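For this view, one protein chain was removed and the others were kept in their places.
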Amino acid sequence: MLRGEVQGNGNEKINMLGKIQDAKKGQIAFLANPKYEQFIYTTQASAVIVKKDFQARKEISATLILVDDAYSSFTLLLEEYHRAISFQKSGIEEPSFIGKDSSVGKNIYRGAFSYIGSKVKIGDNVKIYPHVFVGDNVVIGNNTILHPNVKLYADTKIGSNCVIHSGTVIGSDGFGFAPQEDGSYKTIPQLGNVIIEDNVAIGANTVIDCATLFGDSTIIRQGVKLDNLIQVAHNVEIGKNTVIAAQSGISGSSKVGENNMIGGQVGIAGHLVIANNTGIGAQAGIGKSIKEEGQRIIGSPAFDVKEYFKAYAVFKRLPDLNDRLRELEKKVKELNSITERHEVEGDE
Amino acid sequence: MLRGEVQGNGNEKINMLGKIQDAKKGQIAFLANPKYEQFIYTTQASAVIVKKDFQARKEISATLILVDDAYSSFTLLLEEYHRAISFQKSGIEEPSFIGKDSSVGKNIYRGAFSYIGSKVKIGDNVKIYPHVFVGDNVVIGNNTILHPNVKLYADTKIGSNCVIHSGTVIGSDGFGFAPQEDGSYKTIPQLGNVIIEDNVAIGANTVIDCATLFGDSTIIRQGVKLDNLIQVAHNVEIGKNTVIAAQSGISGSSKVGENNMIGGQVGIAGHLVIANNTGIGAQAGIGKSIKEEGQRIIGSPAFDVKEYFKAYAVFKRLPDLNDRLRELEKKVKELNSITERHEVEGDE
Partner (left out) sequence: MLRGEVQGNGNEKINMLGKIQDAKKGQIAFLANPKYEQFIYTTQASAVIVKKDFQARKEISATLILVDDAYSSFTLLLEEYHRAISFQKSGIEEPSFIGKDSSVGKNIYRGAFSYIGSKVKIGDNVKIYPHVFVGDNVVIGNNTILHPNVKLYADTKIGSNCVIHSGTVIGSDGFGFAPQEDGSYKTIPQLGNVIIEDNVAIGANTVIDCATLFGDSTIIRQGVKLDNLIQVAHNVEIGKNTVIAAQSGISGSSKVGENNMIGGQVGIAGHLVIANNTGIGAQAGIGKSIKEEGQRIIGSPAFDVKEYFKAYAVFKRLPDLNDRLRELEKKVKELNSITERHEVEGDE
């Protein structure tokens, strides 16, 4: 599978993956970082994946598998292993609930206490863990995994090969209230939905609100990766392959471009457009649209990363600057009075 | 219902709401923003709501409904539509759980896997979606909606006409720990409860902790609107009609006034009092009480919005300021030595 060359016992039985420092017999490990080279001579792993050109300086008891890129090869194994594990679950555990006129594909897992509403369409190989809620009219593509307690409000559309983690809520009402004369607020009904395209991963306890108007959607484009505890407000659109770290929030109607990398605890105000390939540093606050592609910004409000850190370096010394300014003012005042005296003297 | 004047076919059958750009036959749309005027001539909507004084520049095939305020009228329709939808759910889905000595009103919806504890009192027309947990002794007023997976700890009181979204937790323990001599912490039992008054809306995955002492309450006053992923700590009180955006947090025992507007990702420290009508900008940090009403503040720690942005504009140019200061210091030093020379020369 790894297309590597085997050096040593090619019949070692491997049943698990491990780290080179503490792997045990029966496990396979990898060596990519030279810092860890020492461990290859002492590891109890049955096999180790190493780079083709690796030159052993001592005897190695483990079977070696020589490959082009040890890390990538190990990752490949991890994936296979993961796939094996995650495809274990199947069948229907009881009690579980499914409403009228709903259809499910082949090889489905429906955990106990999972709830599927009416007129729902679910593809093949979908895993619906315990306590998942799937509202009416929801559509879910093939191979998608909904971890325990994911909540999909009515009319949500989820693509294929998506993974959504526990506690995440999709399709809750957008935050829309019209102020009344008496100081109270009237709820603006939220009638749109959420569309999640293919290959999207969403962490735990994240919230994605539905769009306001009927026919409108909050849209998460294909390949987007969202971390935990993220807020995505109504009518937001997040472009292809954009990655957003934990606890960031995007306010209503903002459009985030493709291939953005957004750090943790970032806040993006409403009704903005963020260009493709923008990098936004952790805790940044974005108050206006980013029009030029490829920028790296941070701060609140955010501007160029390098400029920010230069300014911040001076910020830290502001009390000193203030003292120097005061000192200068004193000196200039003195100079002034001396010069004035001279002028007067010169006039004499 | 809209008290508008009908221009065209008054018998058009309308079964849905749409946007003027892409509405189809059978839908009703509205035109409020002149930017969209072009679409009224081409829309396939069966009817369009427009302002009374609208002057068509071309022929319009849709039936027009002339009103005072097109947007408000459309919103009214949305509300009606929403009400119709949200009142669809009723009855009891099985399996569901209800403990001893609990009473429920008329026309209730209790979703599958919903859990109601003992001695609970629930009003009329309440909707309890699947996976909702209602602890012992909880009281819920009429017409309140608990979306899938809302969790109400024991002794919580919820008013009438409230809407609480998925994953929100109400009544969890406040964060109270007493430091011990060995560096560990002892848990301070949290024995109070949470009171939510009427007409409160709470988003998804928000948390409201109970008060510490028995008989005390964390209180959310009538008309308050809380967004998603908000933290409300023990013994907090939030005043009437205050609106708080997503991911903000209010620390223990702080009292937030009425009609505040608080942006996203704001942090308010503990034991503070925030005056009525305060506006707090996104990502602000509030470290001391706000005594004067009607202020607009931002920053961490927060101060007047206009002053903040003026200061921040200079912050961005701090490296330049620093250079100018250094330059001045050099010049003043030179001037100083010249002047000293002059003084000496003058003395000669």
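First chain written, first letter: the chains are A and B, and each begins at residue 1.
Here is the rule we use: a contact is a pair of C-beta atoms (placed from the backbone, for glycine too) under 8 Å apart; a residue touches a chain by one contact, two chains touch by 3 or more.
Model, not experiment: these values are computed from the prediction.
Peer 1: Can you tell me which of B:Val169, B:Val273 or B:Val305 touches the chain that was removed from the display?
Peer 2: That would be B:Val169, which touches the missing chain.
Peer 1: Among A:Arg110, A:His131 or A:Lys157, choose the residue that contacts the chain missing from this document, as touch is defined above.
Peer 2: Within the whole complex, the residue contacting the unshown chain is A:His131.
Peer 1: In the full complex, which residues of subunit A touch the absent chain?
Peer 2: Missing-chain contacts on subunit A: residues 16-19, 22-23, 75, 78-79, 81-82, 93, 95, 111-113, 129-131, 147-149, 163, 165-167, 199, 201, 203-205, 223, 225, 227-229, 240-241, 243, 245-247, 258-259, 264-265, 282-283, 312, 315-319, 321-322, 325, 328-329, 332, 335-336, 339, 342-343, 346.
Peer 1: Pick out the residues on subunit B that sit against the missing chain.
Peer 2: 95, 97, 113, 115, 131, 133, 135, 149, 151, 153, 167, 169, 172-173, 175, 177-178, 183-191, 205, 207, 209, 213-216, 229, 231, 233, 247, 249, 251, 265, 267, 269, 283, 285, 300-301, 303, 307, 310-311, 313-315, 317-318, 321, 324-325, 328, 331-332, 335, 338-339, 342, 345
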